[in-house]
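The structure's right below; bear with me while I get my questions together.
A single protein chain has been omitted from the complex, and every remaining protein chain is retained in its original position.
This part shows chain A:
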Amino acid sequence: MYKKLIAMTLVLAACSCSKSEDADPEVESTRAEVIASVGTQVILPTIQVFASESQKLNTLAESVATDRLEQANLEELQQNWLQLATAWKKVSLYSMGPIDDDFLESGIYYTSVNTSGIESYIAKSTPVDAALIGSLGAAYKGIPAIEYLLFGNNESVEVQLEKYQGATASQRIQYLKALCADLKIKAADLESKWNSSGGNYIKTFTDASGRDINSSLGKLSNKMINMIYTIKDERIGAPNGTRNNGTPQPALVDAPYSDESLALLKAEIEGIQGAFTGDLAGGTSGLGLDDLLNQVGAQSETGLLSTKINSQFDAVYTKIDMIQVPLSRAVTEQSQLVTDLYTEVKKLQVLLEVDMINNLGVLLTFSDNDGD
């Protein structure tokens, strides 16, 4: 009987192995290699782009006259702001290490801008310099504050220009220049803290190649999930009325002054996908979490799980592109399209939070576990 059992076991094990060999593309990349690749091929270049965009915006701001802004200047600054903001959105996924430890995020992107406070500083005759900006709270600076200065309360270029050509023009320009300079320093600081030639957080990141809650994979997975929830609930759900019994609240959109919230949320999604695939749009191609999924042969109902997740990213982009007006208008004028986008993001959230995490086997809690 015992011999029979052993024989049966071996046969069954052999069958099972041969059946699954096709889905087992050898062990090509370890988690350490994936983490190292995401760190060096995705995170560092993403931060580098952000730092260089902030430098560009600062250079542009420095080049304008001190007492008057022309239309071309304003439009160029606005375009550069958008590039900078989208660059930041891709970086914001990596709110770990220096960003968390040194509380850098609030100085870079704090959504609740104190517009009246900013206006009162502009109205004063005291000089606006680095010291003043340094002493101010997060609501007075960073990317959203620059957005407010460049776009006003979602006003036309003409209305904005009046502010930059009127009595308080030089104070306003001074404030704008000071904010851009402040941001450039913060971005350079962030880049330096990650780079191997500076704080070398990249080493900490690549060294933490385990699977516990403090490993880079654990942190990265958590950040991806948090980000997708933020996009679903804050960026789309809230303005679309999920907190208001279905009645839209357009004022809750991200980037309300520029009305670029769709472009920014797309950048956030692209940021998540970058970590997932290990590829940068128009840039290098490397190892990502999808390779780990492929390695364990992770399947969806329709094929490889990684393919399904990438298709879902595409489905989300398609829904974003279908919305032709700014999100603050779309929530009332094209609410079905916004709801459709919400639905697709929800699907992506489930795929990342449930299917991806299940197959990665990362531990997202700190305590003991023995099987449930």
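Methods note: a contact is a pair of C-beta atoms (placed from the backbone, for glycine too) under 8 Å apart; a residue touches a chain by one contact, two chains touch by 3 or more; residues count from 1.
Quick note on the criterion: contacts and distances are computed from a predicted model.
> Using the UniProt record as the reference, specify the protein name of the hidden chain from among "Xanthine dehydrogenase family protein subunit M", "Oligopeptide/dipeptide ABC transporter, ATPase subunit", "Fatty acid hydroxylase superfamily protein" or "Vitamin K-dependent gamma-carboxylase-like protein".
Going by UniProt, the chain not displayed is called "Vitamin K-dependent gamma-carboxylase-like protein".
> Based on the whole complex, identify which of A:212, A:259 or A:333 touches the chain you can't see.
A:212
> Specify the residue from the set A:126, A:197, A:245 or A:336 that touches the hidden chain.
Missing-chain contact among the listed residues: A:245.
> Tell me where the left-out chain touches chain A, residue by residue.
9, 12-13, 16-17, 20-21, 23-24, 27, 30-32, 209-213, 229, 233, 237, 242-243, 245-246, 292, 295-301, 305, 349-351, 353-355, 357-372
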